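Just dropping this structure here.
Left out: one protein chain. Kept in place: all the others.
== chain A ==
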Amino acid sequence: MKFFTDWPGVVVLLLGIFFSPLCEKISRAETPEEKGLAIIMEAERRDQGFGDLVTDMVMILRNRNGQESRREVTNKVLEKKGDGDKSLSVFHTPRDIRGTALLTFSHKSGDDEQWLYLPALKRVKRINSRNKSGSFVGSEFSYEDISSQEIEEYTYKYLRDEELDGHACTVSEYYPVDAENSGYSRQMVWRDKDEYRIQKVDFYDRKNSLLKTLTMKGYKQYEGKYWRAGEMHMMNHQSGKSTVLLYSTYRFHTGLTDNDFNKNSLKRAR
């Protein structure tokens, strides 16, 4: 009989039957922490290899009375394998801070390195980067929110599956490792199951009350791989202020190198 002559197949089949309850046991044993970490690692894996990225962004700040002010910013990011990314933000408006540039080297562990360039004085100042809870140029985004986020900076916990605006999502919580210098006790993150894109984040302050909600909209896929949002809405529930980031361009693999991210390049960044 063919069944008996095809013995390697049979071995595999028998092994499968033998081990299948065990496999099930392993998957059941995945703790919420492990699942939370697995989700973020998969999201990270899907975003790897972007090389470098240049974006143009308009930031709209709204206060409680609906008064608006705008900032136009160009961001450049260089992917660093084995360490945190390097990034450079250059302001075009408001006009009085035109040409002001912020250079950040993020690190997987330890403090990030950060420099501010003041064009009127032609001066590069090193700035403290340990405390990340401060507002980024008066907006509802803190340095923590806009900086490159490394997996090692948080611990994770998967909570549940939930549908959000038509997307089947996983809901996980992020806890900052450096709790002392974070503005949050936890972040609750909704990621869609299809593409592992962040759809919504609830930020809880250090007293564990809801502080802000970030909503990501207008996702587009670039280079057949990388998903980026066209709009980020940050609402501060406690102050009533909000900030919208509108991204007009995303350019990947533009050929940036480390020489575009040093203190000299700050001075000619415009």
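As a convention for this text, contacts are C-beta pairs under 8 Å (C-beta built on N, C-alpha and C of every residue); 3 or more make two chains touch, one makes a residue touch a chain; residues count from 1.
Here is the rule we use: contacts and distances are computed from a predicted model.
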Open item on the list: Out of "Nitric oxide synthase", "Phosphate-selective porin O and P", "Sugar ABC transporter substrate-binding protein" or "NADP-reducing hydrogenase subunit HndB", which one is the UniProt protein name for the chain not included here?
Closed with: "Phosphate-selective porin O and P"
- [ ] Have a look at A:Lys80, A:Arg98 or A:His237 and name the one touching the chain we're not showing.
- [x] A:Arg98
TODO: Could you tell me which of A:Lys108, A:Arg126 or A:His253 touches the chain that is not displayed?
DONE: A:Arg126
Open item on the list: Could you pull out which residues of chain A are in touch with the chain that's been left out?
Closed with: 61, 63, 69-70, 93-98, 111, 113-115, 121-131, 133-135, 137-139, 183, 257, 259, 262-264, 268, 270
